[in-house]
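Missing here is one protein chain; the remaining ones are kept as they sit in the complex.
Per-chain numbering from 1; labels A and B assigned in written order.
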Amino acid sequence: MRVTHTRWLLSLLKTLPVSLLCAGFGFMAYMGMMGDLGYDHTLFGISIVITWAFISTLFFLMVHTGKTDRYRAILFIAYAVLFSIGFIANNIANRGAMFFTEQDIARCEIPFCHIATTMMLLPMAVGKTLLFPGSLSAILSMVILAVITALVLGRGFCGYVCFYGGLEDGCSRLSKKAKIKGINPKWSLIPFAVLITSMLTTLAALSPTYCFWACPFKAVTEYEKIVNPIVLIQTIIFLVLFIGLVVVLPILTKKRTQCSFLCPFGAMMSLCNPINPFTIRIDTEKCTGCRRCIQVCPTFSLTHESLQTGKPRINCTKCGKCVDACPRGAIHYHIRGTCPDRGHEAKRLIFLHAAFILLIAVGAPSIADGLYRILHLIVAGSFV
Amino acid sequence: MRLKRILSILWVIALFALLIGGLFTLGNGVAALKEAGFHIHPVYTQE
Partner (left out) sequence: MEGFLLGLGSGTACMAYCYPVLLPYMLSEGKDLRQGYGRLALFLTGRLIGYIAIGAVAGAVGGLLDGEVSSLIASGATLLIAVLLILRPLLRKRHRRDALCTRQPQPVFSQGWYFPLLLGLCTGLSICPPFLMGITRAFAAGGIWQGVVFFIFFYSGTLVYFLPLPLAGLVGKKIDIGFIADIAMVLMGLYYLYRAIITLIPLI
């Protein structure tokens, strides 16, 4: 009994830093945001408290149970859904519609997202210029955040901070068994080709080509008003990509297919994985070759070769699914340069702290905003 | 091995410092980039 109490207390203590950080951000948001956005004081306060409790509880459970992915997934999926609700509601409140027009482009009023960062880097390096019709401050903030995230988490961003990934993560968990199996992991190299192509074509066309032609998430954020055949074709493409890669294929394969086969930002983050200290290691002596980890990995980051070398492929998102799934406990979080046999739990916690700091900074406002919209719907009958 | 471990701990500490420092000084970073001349391309800002 005493041991149990001590364990609980220790887990609570380990949760405290993240919980306090979340509370601090929430307080700052409460004091700062309400006046600017005209939010209802009470409802916004409630949504912030729920956000704080939600994040703190899930972090506590991760710490206390030693399991990562099942609690990460709950948070990640809720974050993606609430982000979409909040984003669409804000568009309708500000613009009266989900779509944007050429006038919005001309006024540089298009919101920027992290995926577009990939297309900004070459023009920034070559000419200190940003090829996006948005707010200069917002874009520069996102670019700085992207660089920080790349250094701190590498592709861990895709497992904890991306506000789109939760949609596929959720869809990939809807069916019990995969209907399509045996996909060759080499196809998960396509995002690198998309990254190269989108960077070069953006420079050639002076326009963020991936955003206009290939981004599937316009289906849950905003899209261009259909005024000519080219925009119609672009709309059909993004709808097909969203339904195919974000909904249908994840259900059939139990994999995050958009992240694995398309996203250029994920490719960019993958390139930063080799210079990131946080990674996953497989204890090849404990491993029995059951391949359960390869089956469950959502991004094709583990292969037969990984079981022999003990290392995942470059595109590992550090989601922890393989760590939780391994029946022999042979897979652990690891910090490069440290002894691979010791301190597994400490290393996992250090990584989770880094991931949660970013998640709270980037994601908590979106979670609170989405919750606020839902509460507003319940109380007032509308999202806006 | 010991040196590697010390370096990797320092690496992690540096990253946390970058993370927390970066988040708190984001506004300064944006101002510095604007000062350095970063701008939206004229193809979007010109009529």
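Just so we're on the same page, a residue touches a chain if its C-beta (ideal position, glycine included) is under 8 Å from a C-beta of that chain, and two chains touch if they have at least 3 such contacts.
Since we're looking at a predicted model, the values are computed, not measured.
Displayed chains that the missing chain touches over the full complex: A (touch as defined at the top). Of the listed positions A:T209, A:T317, A:T338 or A:S366, the one in contact with the omitted chain in the full complex is A:T209. Only one of the listed residues, A:L200, A:V240 or A:C339, touches the absent chain: A:L200. Among A:H5, A:H41, A:K186 or A:R342, the one in contact with the hidden chain is A:K186. With the whole complex as reference, residues 126-127, 186, 189-190, 192-194, 196-197, 200-201, 203-204, 209, 230, 274, 314 of subunit A touch the missing chain.
The criterion applied here is as follows: only the chains that are shown with their structure count from here on.
Those residues of subunit B lying in contact with subunit A across their complex are 1, 4-5, 7-9, 11-12, 15-16, 18-20, 22-23, 26, 29-30, 33-34, 36-41, 43-45, 47. The touching residues of subunit A, counted against subunit B in their complex, run 105-106, 108, 123-124, 128-134, 136-137, 139-141, 144-145, 148, 151-152, 206-207, 277, 335-339, 350, 353-354, 357-358, 361.
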